[in-house]
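Contents: one structure, followed by commentary.
The other protein chains are all here in position, but one chain of the complex has been omitted.
Up next is subunit A:
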């Protein structure tokens, strides 16, 4: 059964997870679920746990499990815990053995992509049979590869069979933020709708809303949204990194935010990238010098 259909009893759980309401997803009461849905529900719940930063616990929990789904969860947890090579090994094994399993596709695909093996990830994910999560992942990988054109196609195709699904809306908004123009506004509406409704609001959607607002040039609104996000979780790397960007655009000081980011997520793209560019600058600047020293 399609887990995203309105009738599915896992709908709320899925929505929680994809809206970034991870705690709600973990707390989801699975007792009343039918037998066939028990395992998928557990997988989601474990993934939410990983997203909450409890990868080690999850590794311990799935230790020795035989279900390929849970093995895949284990791979994801390893990847999140920083054991990339181990994760990739499991993922590659899974990809060759049980490539037709939805969960394996998604989780192994995520692990591979996270390890930079985009081609392998795409190859695995493209075997999906009407799985929106896989679509969303493919879209993200395309975007990461700067292939907006492919991402647009992917979303358009998904739209045809899964019009109103949360994931399609999200994926379309991701693409929209790349395309720009009117799409900024549309993406903004999707994020805002999620972020402002108390039932669906999460840090993730707040940040997404703020990002859309930055792109739209609505800096004050973006600031408000980011403040809300930071108030909810002062250590959220994305909230901090986007605040840095916003402050720079506004011409404000970012020293404090940068040290916050440095202490919570030293490996954040913003910091590493900046470090790299700083080196690049110094190197490039040496090519020039004044004819006469002052």
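Just a few scattered comments:
In the analysis below, contacts are C-beta pairs under 8 Å (C-beta built on N, C-alpha and C of every residue); 3 or more make two chains touch, one makes a residue touch a chain; residues count from 1.
Throughout what follows, contacts and distances are computed from a predicted model.
Looking at the choices "Coatomer subunit alpha", "Aspartoacylase", "RNA polymerase Rpb4/RPC9 core domain-containing protein" or "Signal peptidase complex subunit 2", the name in the UniProt record of the chain not drawn here is "Coatomer subunit alpha". When you scan A:33, A:68, A:99 or A:150 for touch with the missing chain, the hit is A:150.
Within the complete assembly, A:190 is the residue of A:70, A:190 or A:230 that touches the hidden chain. Contact with the undisplayed chain is limited, among A:34, A:96, A:256 or A:278, to A:278. Summarising the interface, subunit A meets the missing chain with residues 6-7, 11-12, 17, 20, 22, 47-48, 50-51, 76, 79-80, 107, 110-111, 113-114, 118-119, 122, 136-137, 140, 143-150, 153, 163-164, 170, 174, 177-186, 189-190, 193, 196-200, 204, 207-208, 211, 214-217, 238, 241-242, 244-245, 248-251, 254, 269-270, 273-274, 277-278, 280-282, 284-285, 287-294.
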